[in-house]
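Of the protein chains in this complex, one is absent; all others appear in place.
Showing chain A:
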Amino acid sequence: MTENTVEVKLRTGLQARPAALFVQEANRFQSNIYLQKDEKKVNAKSIMGVMSLAVRSGGTIQIITDGSDEEEALQALTEYVQKEE
């Protein structure tokens, strides 16, 4: 299991569209992936869960991955949320 605390730099935070792309990215991996904000932890492969966190730009989240491709998944998702666009 690996985890990483990252700052979300996406301009709109994890708004509906970016959240959908994030989930799409997460679904490419075999590992179990979770997203945690404060005390709330959700499955990163579920769009409703990710959107229910209402992550804003500049907020910090924890990405937790567990499985055969956990390293790649963590890196890809970290890169995605740190894109400034």
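Going forward, a residue touches a chain if its C-beta (ideal position, glycine included) is under 8 Å from a C-beta of that chain, and two chains touch if they have at least 3 such contacts; residues count from 1.
Keep this in mind: contacts and distances are computed from a predicted model.
Asker: Using the UniProt record as the reference, specify the protein name of the hidden chain from among "HPr kinase/phosphorylase", "2-oxoglutarate ferredoxin oxidoreductase, beta subunit", "Two-component response regulator" or "Nitrite reductase small subunit NirD".
Answerer: For the chain not displayed, UniProt's protein name is "HPr kinase/phosphorylase".
Asker: Which of A:Q15, A:S46 or A:Q62 sits in contact with the chain that's absent?
Answerer: A:S46
Asker: Since one chain has been left out of the picture, which residues of chain A touch it in the full complex?
Answerer: 27, 40-43, 45-49, 51-52, 54
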